[in-house]
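Excluded from the complex is one protein chain; the other protein chains are retained at their positions.
And now, chain A:
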Amino acid sequence: MLDSSRRASILRLVEGPQTMGRGPGFWTGFGLVLLGAIAYPFFADSYDVGNNVYFFNWLFMAMGLSLIWGYGGALSFGQTAFFGVAGYSYGVLTINLGDAYGLTLLSLVLAVGISALFAAILGYFLFFGRISGVFLGIVTLSVTLVLERFMAQTAGPQWAIGAARLNGFNGMGAMPSLTIPWFGGDITLYPDVALYYVTLALLVVVYLGLRILVNSRFGNVIVAIRENPMRAEMLGYDIRKYQLATFVIGSALAGLSGVLYTSWGNYITPASMGMTAASLPIVWVAVGGRTDLTTTMIGTLAVLVIFQSLTIHGSQYALIVMGALLVITVLVAPKGIVIALVDLFRRRRSRQEGGA
């Protein structure tokens, strides 16, 4: 049993001014949702469970974008570039290295590392050139579009890295799934219950880790930079380094999404970086409420589920709904729909308390 002071010190780590959810009520809810997520495979078909891992795969990229855009205030429209770079890297590495001895896990780490390195190089030029918000958005978007066009023309046998053919517009397939070396036989993470639990565990770790990060001194500084870069600089912070670090962490998370997606579907295409793909993370994060990790997660999951069910029933209109959702969110609830609802609820409750 934890004594209360130790519990308070742990809570202080994951709670703070930069996250909305706090207090026993929030954590009870968090525990219940987590329990529900853990219990879900017992009540569902393992095929469905494996398919639904799809939704989890995107949450890492969404949280990374929330960190860069919501907390750091830097409009990066090119997160899918890092998604694609990591996805392709994972494919090339695993096809060449194979899936024995836990080498897929090494490939995962390397692929995320490559996307982080790419982000660090690009970010160096952007942030040390002191690019303002608008330009940051269009340069990152241009990078993504050019990468897509580059990958789309890599058809033919001359475009191969080792044994891995890049296959141009059709995309790369047949890379092995993530495999965990275990006593008495490797565990291959096909889209199934095992993969579900591994991804869920990763998600909880990343979520809590990011909560610790944004509530730390580092997190407070990046929010200060978002609020007023000049003031932060006058206070003695080298804002370029903080922005670069934020950008690299967020982009590495997009890379993690890319690896998980590629391993999940054994497939990656250039279209996963294109204009449409690049716009979707913006919708997820903007609709939920980009300035908070929890609302970003809720918003992303909700939008993904809506998008998926629309795609199943009337595939053509899904993107129109996404575009309309984005425009309406910006015009009506610029902070995000989930945050707007929370604000409304709090205001109503405080008014009731005031009236009583």
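Everything that follows uses one rule, which is that a residue touches a chain if its C-beta (ideal position, glycine included) is under 8 Å from a C-beta of that chain, and two chains touch if they have at least 3 such contacts; residues count from 1.
Note that contacts and distances are computed from a predicted model.
*Asks:* The complex lacks one chain in this depiction; which UniProt name from "DNA repair protein", "Branched-chain amino acid ABC transporter permease", "Response regulator" or "Cation:proton antiporter subunit C" does that chain carry?
*Replies:* Missing chain, UniProt protein name: "Branched-chain amino acid ABC transporter permease".
*Asks:* Out of A:Arg6, A:Arg149 or A:Lys241, which is the one that touches the chain we can't see?
*Replies:* Of the candidates A:Arg6, A:Arg149 or A:Lys241, A:Arg149 is in touch with the missing chain.
*Asks:* Quick one: which of A:Asn52, A:Ser279 or A:Gln308 touches the chain that's been left out?
*Replies:* Spelled out, the listed residue whose C-beta touches the missing chain is A:Ser279.
*Asks:* In the full complex, which residues of chain A touch the absent chain?
*Replies:* On the chain A side, contact with the omitted chain comes from 75, 77, 122, 125-126, 128-135, 137-139, 141-143, 145-146, 149-150, 153, 274-276, 279, 282-283, 286, 316-317, 319-320, 322-327, 330-331, 334.
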